[in-house]
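The complex is shown incomplete by one protein chain, all other protein chains being positioned as in the whole.
When the chains are written out, they are named A and B in that same order, and each has its own residue count from 1.
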Amino acid sequence: MYVAVKGGEQAIGNAHAWLAEERRGDPAVAELGIAQIREQLAQAVNRVMAEGSLYDPDLAALAIKQARGDLIEAIFLLRAYRTTLPRFGASRPVDTADMACDRRISATFKDVPGGQVLGPTFDYTHRLLDFKLAAEGEVPPAPERDPATGPVPHVTGFLNREGLIEEEPGVDTIPPDLTREPLEMPAGRPLRLQSLSRADEGFVLSMAYSTQRGYARNHAFVGELRIGAVAVEMDVPELGFAIEIGEITLTECETVNQFTGSKSEPPQFTRGYGLVFGQTERKAISMALVDRALRWEELGEDFEGAPAQDAEFVLSHADNIQATGFLEHIKLPHYVDFQAELELVRKLRREAEEVRSSALMGGLASHDGQEAAE
Amino acid sequence: MIADALAGGFADPAIDAAHAFRAVMDAMARPGTIRPVAGAEPPAPLSPAAGAVLLTLCDTDTPLHLAGSLDDADVRAWIAFHIGAPIVGSDTCTFACGSWADLVPLSRYSTGTPEYPDRSATLIVEVPELTNDGAVLMGPGIRDRAHLSLPEKDAFRANARAYPLGLDFIFTSGTRIAALPRSTEVL
Partner (left out) sequence: MSGCMRQEPDGARADYNFAYLDEQTKRMIRRAILKGLAIPGYQVPFASREMPMPYGWGTGGVQVSAAVMVPEDRFKVIDQGADDTTNAVSIRAFFERTAGVATTTRTREASVIQTRHRIPEEPLREGQILVYQVPIPEPLRFLEPRESETRKLHALEDYGLMHVKLYEDIARHGHIATAYDYPVRVEARYVMDPSPIPKFDTPKLADCPAIQLFGAGREQRIHALPPYTRVVPLDFEDHPFEASKPDHPCGLCGATDSYLDEVIVDDAGGRIFVCSDTDHCEARRDSGHVGEDTA
């Protein structure tokens, strides 16, 4: 006798218990602390903060621990938490010219005022597995110098003095916020930048890479890449001035892109822009390239049909939380729809079979007729 | 005045708003249906029903127009404290509240765009009484016909002719509400 399956509730409870056990791993091995993740897996923390749209290294570290190192899952945890937080207001725009730079490089000039600062980068490390780290990771302190103080002007500003690069005047309009309003097409640049800044790193990287390979190539030079801390300030209406509420680390990338001019614009360099939480330079550079590709319309360029030019395509598919949810939902039962498809396919096959056999019968009949006539 | 402005909101905001919304939704889904709403005690001349509707649907994201005698210092203070909706003119509001005479003409309000007909104003119309007689209504939400006391007919007929553009109406009287969406045909 057939008995319908029951007990979903218990199955879910058991699955969660097993998951918790697996997350902990072998209890004979010391448990990871949040501080360890925050300090030693900082790049994972940065990515989770950037794509989770929440600057909180401790919560990001917690999410990474809870997600067993699955960064998209950790981003999801942070996003779901973020949504429940009340919104007190918006900060003033951060001033990256006042950044305390840990790293600052320009590919367009041999040297720049303030100097090229490599900072803590993987760039020139030889990617050789360091077996010493397997035993212990204690390191001698790195050499230090006094930090440079004062503003660090942007490299693109130097080009601007000659009028060689497009102006990007500041505006006072409040940018839209896709976490509070449904995404609407066509999307202006502020909305596109917001979307790219929290977009999946892998997606933005691949989109940027596609532009380098000729799908809407935009000849990007890294005018400047800078990483460091900036102050976050908020206007307090009651006080009548802004107060500093904290400091965050940002990665900013400005690309200088060749531009031969168009019907509406003179020949000059154009810009792509990337700004991401934390030390996330792969993402920031990618973002700048994709930003530039998406600007074809406002610069009067041709739409080449390249994926990275297509704002609706890029913005609709850049969010890994949306993507992973919808992708993985096909694991859920779909047997009702499948049943409907089964019935349809069976019916179509039955009818096709009938048509074939009647054609065959007809063919035989006419064959017989031919024979008779012969 | 300040003390009055601080009083009269929902005592249990999440629960009171949930109940009030169910009444509003039911009224909008079944044009002609009259429902009680409770929980709000706004300053006169705002009715308790209109107060409850405003508390349930409006906040800092919804520009609100107060028409005629409703645009009053006590009402403004109460709305500023409990709702925070920016008070605006009729042409940019998403909600408007007032007596029928103060709200008309309807051409002053946004009826949405062909791509986004939802970007239209909702009018909260304070009426002296609400009864199930008067105009005959047909359309979505109505099994055969419904009856509702409307302040007039022609304006609503014109509104329905613009469908899917148009305004949607919530009528409030004392502690009771009814609604008339743009989809309703007024015979």
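By our rule, a contact is a pair of C-beta atoms (placed from the backbone, for glycine too) under 8 Å apart; a residue touches a chain by one contact, two chains touch by 3 or more.
Model, not experiment: these values are computed from the prediction.
For the chain missing from the display, the contacting residue among A:E244, A:E298 or A:E312 is A:E312, taking the whole complex into account.
The residue touching the chain not shown here, chosen from B:M28, B:L106, B:A155 or B:V186, is B:M28.
Counting the whole complex, the residues of subunit A in touch with the unshown chain are 1-2, 4-9, 11-12, 58-59, 62, 66, 76, 79-86, 179-186, 312, 316, 321-322, 324-329, 332-337, 339-344, 347-348, 351.
By the touch criterion stated above, the residues of subunit B touching the omitted chain are 13-15, 17-19, 21-22, 24-26, 28-30, 56-59, 61-62, 94, 113-118, 120, 122, 139-143, 163-164, 166, 168, 181-183.
Criterion: only the chains that are shown with their structure count from here on.
Centroids built from CA atoms put subunit B at 42 Å from subunit A.
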